[in-house]
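In this view, the complex is presented without one of its protein chains, the others remaining in place.
Then we have chain A:
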């Protein structure tokens, strides 16, 4: 259906953005590290968010400036309805595919 093709990191980042009303770079990194149990560098996330924005999957706005950021403003990212649909479709398809994987196959040592 969709002409959008997303990389794995893009997918993950999009999901994290969709979790909340709005979130920003450091927060996303922290959530990523908590769930994926591996670290990631900020610039990598930034570049991914930038790409998502270009594809219209997220939108961004400036927040307030706070001292813990050295007086710099946050840029908040928010998922767009289009973004939600895209990632929902991807998840859907993946779940469909997953459901076709046998849950009790002998080969995978599950029995």
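The rule is simple: a residue touches a chain if its C-beta (ideal position, glycine included) is under 8 Å from a C-beta of that chain, and two chains touch if they have at least 3 such contacts; residues count from 1.
Following the convention adopted for this analysis, contacts and distances are computed from a predicted model.
Taken from the listed names "FAD-binding protein", "Cytoplasmic protein", "ABC transmembrane type-1 domain-containing protein" or "ABC3 transporter permease protein domain-containing protein", the protein name that UniProt assigns to the chain not shown is "ABC3 transporter permease protein domain-containing protein". Hidden from this view is one chain, which touches chain A at 24-26, 29-30, 41-44, 46-47, 50, 65, 67-70, 72-75.
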